[in-house]
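One protein chain omitted, others in place.
All chains are identified by letter, namely A and B, in their written order; residue positions are counted from 1 within each chain.
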Amino acid sequence: MSLTPLHAIFALMSLFTVGGAVGVVLNRNLIYAAMYLVLSLFGIAGLFILLEAPFLAAVQILVYVGAISVLITITVMVTRCVFCKEPPPRQLTLVAVMAALVMVTLGFVIMTRFGGLTPAADVPADSIEQLGVAFVNPQAYLVPFEVASILLLGALIGAIFIARDDLPRDEEAVGGDDHA
Amino acid sequence: MKDWTFIVILSIVAMATPLAPILIGRLIGPRKGNELKNATYECGVETRGDTWVQFKVQYYIFALVFLVFDVEVVFLYPWAVAYNRLPLFGVLAGVVFVITLAEALIYTIRKDALRWI
Partner (left out) sequence: MIPLHWFLLVAAGMFCLGLFGVLIRRNVVAILMSIELMLNAVNLNLVAFWRYLAPEHINGQMFAVFVFAVAAAEVSVGLALIISIYRNRDDVNAGDLNLLKW
């Protein structure tokens, strides 16, 4: 196996991904954890490009880096936990051993079942177009496509309803004794 | 893969452009700090109280609306790319998708969620 620039890019992107994930998990400052999350998601986008799925890479940056991480950062700011540290974790060793066991099992399965597999065929040039055709094909993904729009509608209405500031105001008396 | 080479070159140049002045400035610039120079705002008013105040929930709702219509784009882009290959039924299915999400927009506007309070 000769080393090509592709390997170097893969190594860099995996470093971003896994290093960012380590940062998210271990950083007790939430704003920094969110920044590490952005790094990790960028790494995933790079890996999508290496897998010849440029559409998904663009979507990853658009949705995850552009919107979801912004949403998470704003939530951190709204909940006023900026630069406040959370209490130290409990049962650290137990959880670490468990996660390591899962990793070893997964690694074993991956190496025995999928070791050294290379692509079977090339990606068709019109793969995005095929995606669009399949979205509205009743034999393919028409129902999930329409259900996705309803899911997004429900998510938006629900989230606005829950997060709105003025809703709990008229039930102040009921919410008051919550802190007991 | 050839096209990506240019993007890699572009990103390297884009990262080097702001980094170069910072590094050059750090290397050859003189450093004579005094208390006034090291202040957070050299020519401004000191901030009063905690800088990290609680943000209004309104920010969250704006980002939320953005996220939902961002995901709509993800679905509509392949649909638009395949437009010439779609039967009339397929076009109408996409229109139904857009109308469903237009309801979300109408709800947002009717609830005054987009007005800054």
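By our rule, a residue touches a chain if its C-beta (ideal position, glycine included) is under 8 Å from a C-beta of that chain, and two chains touch if they have at least 3 such contacts.
The structure presented is a predicted model; accordingly, all values stated were derived computationally and were not measured.
Against the chain not displayed here, chain B makes contact via residues 57, 60, 64, 67-68, 70-71, 74-75. For chain A, the residues touching the chain absent from view are 6-7, 10, 14, 17-18, 21-22, 24-25, 30, 33-34, 37, 40-41, 44, 47-48, 50-53, 55-56, 59-60, 63-64, 67-68, 71-72, 75-76, 78-81, 86-87, 89, 91-92, 95-96, 98-100, 102-103, 106-107, 110-111, 114-124, 127, 130-131, 134, 141, 144, 148, 151-152, 154-156, 158-160, 162-163, 165, 168, 175, 178-179.
Convention: only the chains that are shown with their structure count from here on.
Remark: chain A and chain B have CA centroids separated by 17 Å (rounded to whole angstrom). Put simply, chain B touches chain A in their complex at residues 4, 8, 52-61, 63-68, 70-75, 77-83, 85-86, 89-91, 93-94, 96-97, 100-101, 103-104, 107-108, 111, 113, 117.
Put simply, chain A touches chain B in their complex at residues 9, 49, 55, 59, 62-63, 66-68, 70-71, 74-75, 77-78, 80, 82-83, 128-133, 135-138, 142, 145-146, 148-150, 152-153, 155-157, 159-160, 163-165.
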